[in-house]
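Report on one structure; see the data block that follows.
== chain A ==
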Amino acid sequence: MLEITLFHYLILALFLFTVGLTGIVISKNIIKTLICVEIVMSAININFIAFTSYKNYMFLSGMIFALFVTAISALQTAVGLLLIYFIYKNKDKVVSEEIEELKE
Partner candidate 1 sequence: MQNSILPILIFSPLVMALFILNPLYKNEDKRLHKSVRIFSLLHFIYTVVLFVFFDFTNTGTEYETVIKIFNSDWINTLGIKAGFNVDILSMIMIILTAFIFLISIFLSQETVKKNYQLYFSLILILESAILGIFCASDMFFFLFFWEMELIPLYILLLKWGSSNKQKTAAKFILYTFFGSIFILLGFLIVYLYNFINTGYLCADFCNIDISAMNEKLKYITFLFLFIGFGVKIPVVPFHSWLPDAHSQAVTPVSIILSSVMLKTGAYGILKFNAEMFNDTFIKFLPVIMLIAMINILYASCCAIVQKDLKRIIAYSGIIHMGVFLIAISSYNATGFSGGIFQLVSHALISAGLFIIAGIIYIKCGTKNILRLSGLGEKMPVFMFLAIPVILAAVSVPLTSGFVSEFLCFMGAFWAEPNEFYNVKAIVIIALISMILSSIYILKFFHGIFFSKILEKYKKIKDINIYQKTMLIILSLYIIYFGIFPGTILDVLSEYSIITFNLEGVF
Partner candidate 2 sequence: MEFYADNILLIVFLPVWVCLIIISGIIFKITESKKLTLLLTLLSTFTGLIFSLNILNYVKTNNLVLEKNFLWLSTGEINLYFGVLTDSTSAIFIVLLMLISFIVQLYSYGYMKDKDDFRKYYVYLNFFNFAMSGLIISTNIFQTYIFWELVGVASYLLIAFYYRREDVSKAAKRVFIINRIGDFAFLSGIIIFIWFSLTYLNRTNLDILMYTSADNTVNSILKSAYINVYNVFCFLILIGCFVKSAQFPFNLWLTDAMKAPSPVSALIHSATMVCAGIYVTIRILPLLSQELLNLILITGIVTAVLCSFIAASQTNIKKMLAYSTSSQLGLIFAAVGVQAISAAVIYLVIHSFTKALLFLCAGNIEKKYNSIQDMDVMGGLRKQSFYDALYWLVGALSLSGLFFGGFTSKEILINTVSSNPAVLFFVLLTSYISTYYIFKAYFRIFEGDKTILGIDIQKSEKTMSASIIILCVFVIIPGFIFKLSRLNLLCLLAVTICLLAVVHAYISSKTSKMYIPCILQNLSYKELYLPKVYDFIESIFSKAFIFIALIEQVIFENIVKCINFIIRSVSKIISKLQNGNIQTYISYSIFSTGLILFALIFTYYVTEGV
């Protein structure tokens, strides 16, 4: 039986982080991007919690920070959805390749 160490949790967090990051960069639909942001946030959470629990609860502030991250991600999703709503109103679709207003 393998013992599950800190290392495995970190690999999991890395994997989720990479998946989420790839999703942000690649996804054509903006809502998919938002979902992937959530994935990244959860990966970050796993990271923090893994470190506190495996280090004998030394850095308790890690857990508290994880709570912050969750809350902020929820808020961020709300704001993001609002922005997507306005983009949808103007353009009738949410394809990320067509949002190019930041060009000169």
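Some points to look at:
Keep this in mind: a contact is a pair of C-beta atoms (placed from the backbone, for glycine too) under 8 Å apart; a residue touches a chain by one contact, two chains touch by 3 or more; residues count from 1.
Basis for inclusion: all candidates are chains of the complex that A comes from, given by their letters.
These numbers were taken from a predicted model, which means no experiment stands behind them.
Contact annotation for this complex: of the listed candidates 1 or 2, chain A touches only 2.
Chain A meets candidate 2 in the complex at residues 21, 24-27, 33, 96-97, 99-104.
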